[in-house]
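As you look at this complex, bear in mind that one protein chain is not there, while each of the others sits in place.
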Amino acid sequence: MKLLARTGFWLLVIVIAFFALFPFYYAIISSFRTGSALFSVAYWPETFDLSNYFAVFERQPFGRNILNSIIVSGSVVVLSLALGITAAYAFGRIAFRGRSLMLMTILAVSMFPQVAVLAGMFELIRSFGLYNTLPGLILANLMLTLPFTIWVLTTFMRELPKEIEEAAFVDGATPWIVVRRVFLPLMAPAAVTTGLLAFIVSWNEFLFALTFTLTNERRTVPPAIALMSGSTAYELPWGTIMAGSVIVTIPIIVLVLVFQRKIVAGLTAGAVKG
Amino acid sequence: MIMSSAVAQAGVSAQHQARGRSSSLTRSRVRAAWLFIAPSLIVVTLIAGWPLARTIWFSFTDASLNDLSDYKFIGLENYLANYDGEWFGILIEPDWWHSVWNTLWFTVVSVSLETVLGIVVALILNAAFPGRGLMRAVILIPWAIPTIVSAKMWSWMLHDQFGVINDLLLRLGLIAAPVTWTANADTALWAAVMVDVWKHTSFMALLILAALQMLPQDIYEAAKVDGVSPVRVFFRVTLPLIKPALLVAVIFRSLDALRVFDLIYVLTSNSKDTASMSVYARQQLVDFQEVGLGSAASTLIFLIIALVVVITLAAGRVRLGEDPR
Partner (left out) sequence: MADVVLKNVQKSFGRVKIIHGVDLDIRDGEFVVFVGPSGCGKSTLLRLIAGLEDITAGELFIDGERVNDLVPAKRGIAMVFQSYALYPHMNVYDNMAFGLELAKSSKAQIDAKVREAARMLQIDNLLDRKPRQLSGGQRQRVAIGRAIVRDPKVFLFDEPLSNLDAALRVQTRIEIAKLHSDTRATMIYVTHDQVEAMTLADRIVVLNGGRIEQVGTPLDLYHRPANLFVAGFIGSPQMNLIACEVAGVGPDEVLVSLPSGGTLSVPVAPETLQPGEAVTLGVRPDHVRVSPQGSLTGRVELVEELGENHLLYVDMGQGRRLTIREPGDARHEAGSTIALEIDRTSCHLFKASGEALPSRAGSPRPAPSSPDLTRVA
């Protein structure tokens, strides 16, 4: 009985792991196959052909797309954290009138459907002359990351002991010094967590990137992959697409493996504690 | 909402300052609070509040994407209008209602599946076994992979001629002929559900796991001593205790699923039959350049989701309104 339960348990673990990993595994082995080899199904890696990996950089400015994604996501993370930490201090530790209403508004914004702001955002970005530019995308992506950054950092900020802040006030610190000299170092782990989440959100963003860019050179990775096309409209270059997918997924997987604990902490802080 | 409360607040703090010219700690902190949230408030208003307001405004106009400055106010005509006894507008548009139905169906089915599977995965991860940390990272991977990439990977796996899934099912004898998963409206939404479940079950599982790990261990020991069966313990003890966290997770996921765009856009190639609300709105807005009509659809989506959010927040109000310590 006990053995049966144990076997069943491990079987379940294996099934889940298989289900989670197989698509990525299959993308990898597909990315190493070219030409007509792709038109037969293979379950095991049999060839190791890197031509898809060269093709993905030759047929479109994929290197440029990756760089764009890094610039956009990096800037979004820095801006969100810079704005978010000061705001989180105010929301998390100071009682002022209208605080919970505003905090709830911000939470509500983080649940906005992106498409609801699409028309207005399009107009805004055009009027700033930012259409088809990276700053335009950075601005748009802040709408996705800033509210939840504030929200998650606020929940972390609330956990810090009150007396440390009071000791700093007795020592003569202004609120700004408290944030910069006392809380910023203490918030570093939380900021890493939140920054990672913001990075992933921004790295994966598609709708804005698709709508607010026009040329291949300005696209970030998701629209670049979505819009990859082959020689004819009916034949998608699956091998190249899989190669591109593998390239952009590997850094994310590394991040997840390294920062697994922090990411989980951030996800649950935003939801459960909130 | 943000702007009006900010204005009201500025008034209140101005009064505060007028009362005492010297600065006590509370007053200087409150002043700092406004200073600290001002940049975020301005940015959020600029990139969320203002665009939303403009979208709603456009929904009452005949604006076109070619030239957004040239439009006229046409009232509710984008929503519903009557010309010579014939009705027009999005509210009687079958394609719109079809996309609403698609979205609701997709949301209900995928979130239900994710909840049930999420509980199973969470229970497994809650057990102590070697490699648990690795397993947690493994299930996070689908969540972290960009939706576009997942959609492409699955499109390839679901390919009607060369896809591994058809091949597998044929070999196992579960189907007689290859299925055109993504091109057929009947199966395309199921395919979307499958990918969504693959991607988001881990999110659900991790939230549930966090709740499970906060449960006091002694109840389980007591139940064990009393000889209660594990199944009974799960339904009578565990489930009621994690219900609040479960609800939060379900609501988060539902809000996410209601605005689904990337997955369906890529997986089902922008087809009318499988369009979600967001896909429909963007199609009107960008592909057909009908900013007025697209904005009307966007506004309706916003209202639908806002309704869900308001209900959620009203339910969770007490906890959110806690004073800082």
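First chain written, first letter: the chains are A and B, and each begins at residue 1.
What we mean here is this: contacts are C-beta pairs under 8 Å (C-beta built on N, C-alpha and C of every residue); 3 or more make two chains touch, one makes a residue touch a chain.
Worth saying up front: this structure is predicted, and the values here are computed from it rather than measured.
Colleague: If I consider the whole complex, including the chain that's not displayed, which of A:29, A:101 or A:177 touches that chain?
Modeller: The one listed residue touching the chain not shown is A:177.
Colleague: Which of these touches the unseen chain: B:28, B:126, B:180 or B:271?
Modeller: Among B:28, B:126, B:180 or B:271, only B:28 touches the chain that is not shown.
Colleague: Which is it among A:8, A:63 or A:185 that touches the chain not included here?
Modeller: Answering carefully, the residue with contact to the hidden chain is A:185.
Colleague: Counting contacts across the full complex, list the positions on chain A that touch the omitted chain.
Modeller: Its contact residues with the unshown chain are 161, 163-164, 166-173, 177, 181-182, 185-186.
Colleague: Which parts of chain B are in contact with the chain that was left out?
Modeller: Listed in rising order, the touching residues are 20, 22-28.
We adopt the following convention: only the chains that are shown with their structure count from here on.
Colleague: Between chain A and chain B, what is the gap in Å from one C-alpha centre to the other?
Modeller: 15
Colleague: Could you pull out which chain A residues touch chain B in their complex?
Modeller: Interface residues on the chain A side: 9, 12-13, 16-17, 19-21, 23-24, 26-27, 30, 38-41, 43, 83-84, 86-87, 89-109, 111-124, 126, 139-140, 142-143, 146-147, 150, 158, 162, 169, 174-176, 179, 200, 203-204, 206-207, 211, 221-223, 225-226, 238, 241-242, 245, 248-249, 252-253, 255-257, 260, 263-264, 267-268, 271-272, 274.
Colleague: Per the contact definition, I'd like the list of chain B residues that touch chain A in the complex.
Modeller: Touch list, chain B to chain A: 1-2, 5-6, 8-9, 12-13, 25, 28-30, 32-34, 36-37, 39-41, 43-44, 46-55, 58, 63, 65, 68, 120-121, 124, 127, 129, 133, 135-142, 144-154, 156-157, 159, 161-164, 167, 198, 202-203, 206-207, 210-211, 245, 248-249, 252, 255, 258-259, 261-262, 265-266, 277-278, 281-282, 285-286, 291, 294-295, 298-299, 301-302, 305-306, 309, 313, 319-321, 323-325.
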